[in-house]
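Missing here is one protein chain; the remaining ones are kept as they sit in the complex.
A and B are the chain letters, set down in written order, and residue numbers restart from 1 in every chain.
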Amino acid sequence: MDFSSINPALLIASLMVSATPILLAAIGEAVVEKSGVLNLGVEGMMIVGAVVGFIIAVNTDAPLLGFICAAIVSGIFSMIFGILTQYLKSNQVATGLGLTLVGLGLSALLGRPYEGMKSPTLKALDIPFLGDIPVLGKMLFSHDLMIYFSVFIVAMVWWFLKFTHAGMVLRAVGENHDAAHALGYKVVRVRMLAIMFGGATSGLGGAYISLARVPQWTEGMTAGAGWIALAIVVFASWRPWRVLFGAYIFGGVTVLQLNLQAAGASIPVEYLSMSPYLITIVVLVIISSRGNQGAPASLGRPFHASS
Amino acid sequence: MYIKSVIAGAIASVGIAAAALAADVKVGFVYVGPVGDYGWTYEHDQGRLAVEKHFGDKVETVYQELVPEGADSERVMTQMALQGADLIFTTSFGYMEPTINVAEKFPNVKFEHATGYMRADNVSTYSARFYEGRAIQGHIAGKMTKTNKVGYIGSFPIPEVVRGINSAFIHARKVNPDVEFNIVWIYTWFDPAKEADAATALIEQGCDVVLQHTDSTAPQAAAEKAGGVITFGQASDMAMFKPTPRVSSIIDDWAPYYIARTQAVLDGTWTSTDTWDGIGPGMVGIGEITSAVPADVKAEALAMKDAIASGDYHPFTGPINKQDGSVWLAAGETADDGTLLGMNFYVEGIKGDVPQ
Partner (left out) sequence: MLKLEKRLQQSKKWIYLSPFLAVVITMISGGILFTILGENPFEAIRIIFWDPLFDPNFASYSRPQLLVKAGPLILIAIGLSFGFKAGVWNIGAEGQYIMGAIFGAGLALAFYPMESKLIFPLMIIAGALGGFLWGMIPAFLKAKLNANEILVSLMLVYVAESILASVSQGLLKNPDGYGFPGSRNLQKYESAANVEIISNSGMHWGVLFAFITVIFSYIVLTRHIQGFNIQLTGEAPRAAKFAGVNPTANIVFCLGISGALAGLAGMFEVAGPSGQITIEFNSGYGFTAIIVAFLGRLHPVGILLSGLLIALTYIGGELAQLMLGLPGASIQLFQGMLLFFLLATDLFANYRVKIGTN
């Protein structure tokens, strides 16, 4: 066993790459859940983003445009969930599962002609000065644009939820939609916007898989990343910076175990792969037992304006 | 609408019946992945298309993709048999028991199960000696690595994969005594993101050759991104990554076998057999060795390919010791198929354990 072959700087750099898709999806879902909506269709929205991003990038040779279109289309796609749950009052759990089903089917059909193709990928940014710092430069400042953008989104969400009026309204709607409604806030509209935001970031996350991390298109390529994103939101107890931390931990466990194996350590892979979920449960239990810091109170409950 | 659909349906079913009458033999294929995976399932489907092309109107083929192993596959096979298939290829190890079950119910339908070990009067098995191709990869890898570290992405620690690792390792060591194998098990056949992560981990730890026993092209893309790393196509040629990182490939060429077995059904000479073919009969193909490989290495690799094909050389020829140093094969002795089929040990020199 020779752990000296593991380069910590490279390890952290590659765990950031590996974590970015789930980070993007999770930060969006965190906003959705903060507004009191549980959308289990993350996997479906991600894979739609993955295929749309890929198709656009291949046809236009512009990966950035691929990301933009992925966000837009997945945002629109999430509106199916939004309309069904918010206007037609359907059950959120079942509708979310349906969204995943439709997303997987739709993406596979759209992506057929693109299987086996290579896409243009995002170039790593060449950051002057910072990129040349030993160790840190390689670790933090040699990435592509989307990695920084994902961190930027986290910061924006944090700022939005904490310091803006709109963010306060969103949290109020998530905690008690009846009271929020009584105060004159447009519960449904707020939630629709949150769902759309969640769809857009999930789409970005999916596109990051097909355009940067893998990069190619294959049917079902998100392989459960959307479900991991759901776990991260809980792990993070719905706090933006903890979502970032959680995503890097979840991504990190995978990357770390692969690196340990490559370095020759024989490790029980199954136990390691279930550990993030067990930790998530523990975290959830701790925050719930402390009282009001747990899930948004209206999470998953239908809202109907009775007045 | 209801009436219309019934009428349309009636017309359509007459159409189907006519088509079925036109073909002498109907061949079904059950796939575990999507036909567009550019790996395992893709090559089986290429075999199916070759059958269609070869026989024209005499043979009709049907297939079903993304069939989960277990109870669902049993139903899919039964429906194929009911639909009039005369010969059904089931192309994943997990279909073994379902294939046997369905074959019992349809004694007149012939079944062919890939990579399994259970046979019956109407069930044949077939598999390819991928390890022959692995020997050639090992040779090229041993010659070309500069860091003396070769990465290997394993799916599951089953004999087929372990055999490939051993074969590649033996031949890499033969030409480069300093070479080490770094093996990563990812416990999936197909997860592009995880395969990419595994390849990246190996490359970052200094491996400049990455071999894979998983089905997606993600490791190729990771190697291309990293630069200075070579890879080999797995199951399928993965030609879009030529000339580097992909410098050669092992191709599962099922077409000759599928055509031969279909012909046997047409002729009425089909019997239950156990086929394990390699480079010689053409079931294992070696994809073009690109210009990234020096000419002398390429020549040696091709010479080895010819020797294996003609039967002059067996990739597991002694002296070979097991990992613990005990003798497995004495000098000049070749491995028997039984041991190879159940191979669950590493040969001497590989570090680490086969996960149990």
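Definition applied: a contact is a pair of C-beta atoms (placed from the backbone, for glycine too) under 8 Å apart; a residue touches a chain by one contact, two chains touch by 3 or more.
It should be emphasised that the depicted structure is a prediction, and the values quoted were computed from it without experimental measurement.
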Pick out which of B:Glu65, B:Glu300 or B:Glu333 touches the chain that's been left out of the picture. B:Glu65
Residue in contact with the excluded chain [from B:Glu74, B:Glu112, B:Asp191 or B:Asp237]: B:Glu74
Contact with the hidden chain only, please: which chain B residues? 1, 4-6, 8-9, 12, 16, 34, 62-66, 68-72, 74-76, 78-80, 82-83, 93-94, 97, 101, 117, 156-159, 162, 187, 341-344, 355-356
So which bits of chain A touch the chain we can't see? 38, 40, 80, 84, 88-91, 93-95, 97-99, 101-102, 104-109, 112, 219, 227, 230-231, 234, 268, 270-271, 273-274, 277-278, 280-281, 284-285, 288-289, 294-295, 299-300, 304, 306
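As a working rule, only the chains that are shown with their structure count from here on.
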If you average the Cα atoms of chain A and of chain B to get two centres, how far apart are those centres in Å? 35
Per the touch rule, the chain A residues reaching chain B in their complex are 5-7, 10-11, 14, 17-18, 21, 108, 112, 115-118, 121, 209, 213-216, 218-223, 225, 254-255, 258-259, 261-264, 266, 269-270
Using the touch definition up top, name the residues of chain B that touch chain A in the complex. 34, 36-38, 151, 182-188, 190-194, 196-198, 200-202, 204-207, 216-218, 221, 225, 240, 351-353, 355
